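Please see the structure below; I have some questions.
With one protein chain held back, the other chains of the complex are shown just where they sit.
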Amino acid sequence: MTLPLEVRLQSVEDRLAIADLITRYGPAADAGDSSSIGNLWAAGGTYTFDQTTLAGDDVAGLVGLDTHQAFMSNGCAHFLSSPRIDISGATAIAVNHSIVLEKQGETWVAVRVSANRWELANSGGVWKVKHRSAQLLNGSENARHLFR
Amino acid sequence: MTLPLEVRLQSVEDRLAIADLITRYGPAADAGDSSSIGNLWAAGGTYTFDQTTLAGDDVAGLVGLDTHQAFMSNGCAHFLSSPRIDISGATAIAVNHSIVLEKQGETWVAVRVSANRWELANSGGVWKVKHRSAQLLNGSENARHLFR
Partner (left out) sequence: MTLPLEVRLQSVEDRLAIADLITRYGPAADAGDSSSIGNLWAAGGTYTFDQTTLAGDDVAGLVGLDTHQAFMSNGCAHFLSSPRIDISGATAIAVNHSIVLEKQGETWVAVRVSANRWELANSGGVWKVKHRSAQLLNGSENARHLFR
């Protein structure tokens, strides 16, 4: 019934690798570091937020969007919660919250709060993002659906 | 002095299992998923927040409370920080922060910010919540006490 140590350790390493991957998004977004963001996604990976879908190099290019540049200029934090991770062989689903805090006057305001669902795949021992969906937690079913 | 690999790996697995358990609360609360919440608690487990204590099936039933339904309708995020975990054999204590962000107008407002203390137990290799205490960080000693 007990699995071999190597299998158990591999499972732990997979979990930590996925958590680590997602942890790298926030600081890269706040620093405007497009290449680090690009490294998180698999080739041809996609990112859907609200009604927009970015694919391929456009994912890394999101830091150049006017909205993102304004966040960085005013002061912002892309703050993500630790993901719930479910691994199935070489694919995995992770879900977590993301908050964009923007400095407005003397304080920071939560201008975006989203539910996130990350579809990940392991290729050659390396986990990457195949698709990320983020929907605003504004009372619509769209966002709640991502958490199920 | 060095422990056997299996003992060390089991300790790692226990730590990750507890972190994973707590990570599952937020998305389930935001999705109104009572059965997933119920699965986190041991049979007969309890949840005290403010002056209220829920026990048994009432814990999972919290998503049906008027206050919770209003949060979901307006748009909400139950955002939890990564817990500090201290394991002692088959029991453990975890503490972390929880924030309830509610959409009000164009932004999200932190309407509840609490200190949490989770008492956990391992039964048959599975960690579950025996008791969770959450107290608002409003300057009272009640909440600070949970963090010691």
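Worth pointing out:
The letters A and B name the chains in turn, as written, and every chain counts its residues from 1.
We adopt the following convention: a residue touches a chain if its C-beta (ideal position, glycine included) is under 8 Å from a C-beta of that chain, and two chains touch if they have at least 3 such contacts.
These figures come from a predicted structure and were not determined experimentally.
The residue touching the chain not shown here, chosen from B:5, B:55, B:90 or B:126, is B:5.
Think of the hidden chain as still there; on subunit B it touches residues 5, 8-9, 12, 15-16, 81-85, 95-97, 99, 109-111, 113, 115, 136-140, 143-145, 147-148. Although one chain is not displayed, its contacts with subunit A can still be listed: residues 5-6, 9, 12-13, 16, 19-20, 23-24, 26-28, 30-33, 72-77, 79-82, 101, 103, 106-110.
In this text, only the chains that are shown with their structure count from here on.
Between the CA-based centres of subunit A and subunit B the separation comes to 22 Å, rounded to the whole angstrom.
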